[in-house]
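Part of the complex only, each chain left as placed.
As written, the chain order gives the labels A and B, with residue 1 at the start of each chain.
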Amino acid sequence: MQSMPDVSPTKWHRAHTTWFFETFVLANTRLGSPYDDGFDFLFNSYYETVGPRVDRARRGVLSRPSAIEIGRYREDVDRRVEVLLDEALDEAKGGLVQLGIHHEKQHQELLLMDVKHVLFQHPNPTAYAKRPSVQFENTHAQPSPKPIETEGGVFEIGADGSQFCFDNELPRHQQFLEPFSIDSTLVSCGEYLEFIEDGGYHRPELWLSEGWSSVGSLGWEAPLYWTCEDDSWRRFTLFGSEELNPCDPVSHVSYYEADAFARWRGARLPTEAEWEVVATRYPVIESYAFEPPQVTAGVGFFGSVWQWTQNAYSPYPGFRTAPGAVGEYNGKFMVNQQVLRGGASITPEDHTRSTYRNFFYAGARWPYTGIRLARDAR
Amino acid sequence: MQSMPDVSPTKWHRAHTTWFFETFVLANTRLGSPYDDGFDFLFNSYYETVGPRVDRARRGVLSRPSAIEIGRYREDVDRRVEVLLDEALDEAKGGLVQLGIHHEKQHQELLLMDVKHVLFQHPNPTAYAKRPSVQFENTHAQPSPKPIETEGGVFEIGADGSQFCFDNELPRHQQFLEPFSIDSTLVSCGEYLEFIEDGGYHRPELWLSEGWSSVGSLGWEAPLYWTCEDDSWRRFTLFGSEELNPCDPVSHVSYYEADAFARWRGARLPTEAEWEVVATRYPVIESYAFEPPQVTAGVGFFGSVWQWTQNAYSPYPGFRTAPGAVGEYNGKFMVNQQVLRGGASITPEDHTRSTYRNFFYAGARWPYTGIRLARDAR
């Protein structure tokens, strides 16, 4: 199902990631004969170089192939890729296999985001999964943020080539930063509730002009998935509707809301570079919680929701796109979107790092988006 | 799937018609305990009196209940209705059972219209069914229309109470008609192709002002489901894409197209009353062909597609709606729609009659809509 134009049906995600391997890895090999000639049109997402494709907003009316048939397609492509992997792969093909795996991980996260959105459309939403009886010990006390102070100066930013990265993390380059501080913990639901109760959604002076328009035209009064009945707040999660836990990090807020919250608190959002400089000192934490718990300060920095930065998504100095169709992977989206850093509780294992640049439109609320505050040094 | 706001998913049609029996027949009986309390919200189509409901355009994102669960719901309601039927039914309940059956027949037709529309959205549309090897003998020669002449005068119009009818067919009343003639056969694809080839879609003088706007804004160049490749016309049917048969009646044209075609031919569309006065003399023909063949003149008049009349849908003199929720069945749609008469190849058995008033918006092209011409008597 496609509950809004941004959402793709589950079977489409599964077919598209399979098509990615077929098109960029198997094509032009002796195993490259396509499973179905029509799939290029159906499962190409946005690669102009590959050819025309189904309009994104029409993915929901693709009655064929069925979910079962797509399962067969996946098996067929998996089998062919395995054969190829057993043989000698040249460096370029090897890189494309790796890219295909990271691409699939991105879609694993998108698929869960989309499923959550679909389920929530229902007047009586169903849970996607049962919450494990014990999940996290640290969810019962709301951690107090500790500012992490950093001196100014010239810093190295971007991926250093020691592990896989997307082209948008390159090249490594220098940036000058003024001294700043950044909070050790994420903004919690409890803190965000204070913003709401202080009239945050009704005070234009806190908002960017576009944000204030969205509040009015879309009727925002709280993050997406929050509901209020009889003065009691709940939120819809992949585990169904749950009482709001004030210790959990707030998620499903737009950039506009994150920015307004920061202004209300007399703080600001961090820049990409500030975030990266600090994050580099901390280990990546993988949560696999489906729904974000607060991660204790000191132990980690990545958090369990993506964190809006004040940077628009744009190329690093010296950025070059890859040749061919995979060059369309990142570069062509570098306008009118905001960068998020960190990772989310639904992000697959080994799919984040301190240089990872996620990006969404400023109004997007269906990703797992949260807030970490920063400040200029006194 | 829901390919446009007018289309409902197959499982929704099945659940809605079941809900109709549960709500209007079973409720307030000892078997009236609802299968699921939430179904009122999900499967009420437009009955304000019954309560709020899912927005029509959002039927496609109802992830629950599943098609299988809806099958169970149908079995449960069928069983309960059967129990009730085995007992004594009072007249009112009996009438509602009958109404529920006719309501379901309407949805059987809508379901096929909708499935056809959904399948056609696909870049490579699938057939719904296999065409029977022998269907109709008379499809190889294009019948020539014979004008049926009728004297003017005062005529009785509307249902006479001898069989089931909807409230909009009542009361039987008198209308004065000027002398007229009406064609014995439907406009064929071959004739319609002449209109296209004569520049019909490019000559504003043939069109109603609204029709001409639709031609421009929607890019109409032929009926819905017609495609042209290499100067060869095909049309998509429930049997898949087929070569255009010039002897078949044209279908899937809007009122605007029907009106423009008539003007091009120096004729006009019939009025409801003219159609009814003539149709009453002929037997109803049931075709069950899924796709409309031309029905030989002399044998029948109903045709195998619905036929646009020049009448807007409005109440007969003395019209009264039924009390309660079923009073919303017809009356509240009596503005800005056009009446069609006849029946279609997908109309279920025993679901048409000479007084039957079908109605759609003038721009609708996904029903099985065709053209029969009329003329003022010389």
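Keep in mind that, in the parts below, a contact is a pair of C-beta atoms (placed from the backbone, for glycine too) under 8 Å apart; a residue touches a chain by one contact, two chains touch by 3 or more.
What you see is a predicted model, and the numbers here were worked out from it, not measured in a lab.
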Oligomeric state of the whole complex, in copies, if 2 are shown: 4
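By our rule, only the chains that are shown with their structure count from here on.
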Separation of chain A from chain B, taking each centre as the mean of its C-alpha atoms, in whole Å: 47
Residues on chain B engaged by chain A in the complex (per definition of touch): 1-3, 38, 41-42, 54, 58, 60-64, 118-119, 121-124, 126
